[in-house]
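Yeah, one chain of the complex is gone here, protein chain that is, but the others are all in their spots.
Here is subunit A:
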Amino acid sequence: MSKDYTYVITRKEKLAESIYLMDIKAPRVAAHCYPGQFVILKIDEKGERIPLTICDYDRDNGIVTIVFQALGHSTKLMAEYEVGEAFRDFTGPLGKKSELIDMPREELSKKKVLFVAGGVGAAPVYPQVKWMKENGYEPDCIIGARSKDFVILEDQIRQYANNLYITTDDGSYGMKGNVNDAIRHLVQEKGKHYDIVVAIGPMIMMKFVSLLTKELNIKTIVSMNPIMVDGTGMCGACRLTVGNEIKFACVDGPEFDGHLVNFDEAMKRLSMYKTKEGKKILREKEGETHHHKDCQIHKE
């Protein structure tokens, strides 16, 4: 079945329990993508359209790297695919490139940037850290995970980050605690100064990072991951309230000012299609990588 499809898997790695990395042959996307953007993948004829952030790209070889967590029906099916097999549809790049990339160089050079990656959020953080280093900037980075086994892309990010800090909820690796504990530690105890925080991870984590950075008065960029269908702006499934405006994450984002996003509304919308069965899967699996017990999807 999948051998007739266009978008061939050229590499597959298991990064952690149920977290996979894949290289996909997609020359048009590879030629035009930038950190911060995403793709939409459709496994086969009957599949749904799944948005996935771009983790890396190789323009010369026409390769785009994606990282995904096998949580629901579609991503679990994706995880069963092997090198040499292919997906039916793979389109992009979608969304705007990272705000940092479009910032005037002179302005960016004066900014001290801290990346905060929660769980699988390390995948979209990685290309941004890499881009900054390759363009002469020196960003710091925090990776937060549930435990040692769920820390992904550590070596890759370490290669480009000025300082890399790791936190685990259970203290099995790095600092014990969540990413906010680490931010407080760096800013309030070690006296580090940051002008911009880029936080990417589960919505609940981005919400709490934004609350903290508001208190600390640090500009914060988050990358929103609402439900999407087409990813090109034609349906509004991914709409969010930012400030007092309705925005479509797929075309106006996915990056927004974390201090303006209505996270509570966004999290409610994220739970829209969770059937009773789906909620159960989520509690069992995703619940483990979440950092906060108040998360919407933990309730009920």
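Just so it is clear, contacts are C-beta pairs under 8 Å (C-beta built on N, C-alpha and C of every residue); 3 or more make two chains touch, one makes a residue touch a chain; residues count from 1.
What we mean here is this: contacts and distances are computed from a predicted model.
Chemist: Consult the UniProt record of the chain that does not appear here and report its protein name from "Sulfide dehydrogenase subunit alpha", "Lysine biosynthesis protein LysW", "Na(+)/H(+) antiporter subunit C" or "1,2-phenylacetyl-CoA epoxidase subunit A".
Modeler: "Sulfide dehydrogenase subunit alpha"
Chemist: Out of A:83, A:103 or A:246, point to the residue that touches the absent chain in the complete complex.
Modeler: Only one listed residue reaches the unshown chain, and that is A:246.
Chemist: Touching the absent chain in the whole complex: find that residue among A:10, A:74, A:147 or A:172.
Modeler: A:74
Chemist: Out of A:20, A:68, A:90 or A:160, which residue would touch the omitted chain in the full complex?
Modeler: Of the candidates A:20, A:68, A:90 or A:160, A:90 is in touch with the missing chain.
Chemist: For review purposes, identify every residue of subunit A that touches the missing chain, sorted by number.
Modeler: Residues of subunit A in touch with the missing chain: 28-29, 31-32, 42, 46-49, 73-74, 88-94, 229-230, 232-237, 239-241, 246, 251, 265, 268-269, 271-273, 275.
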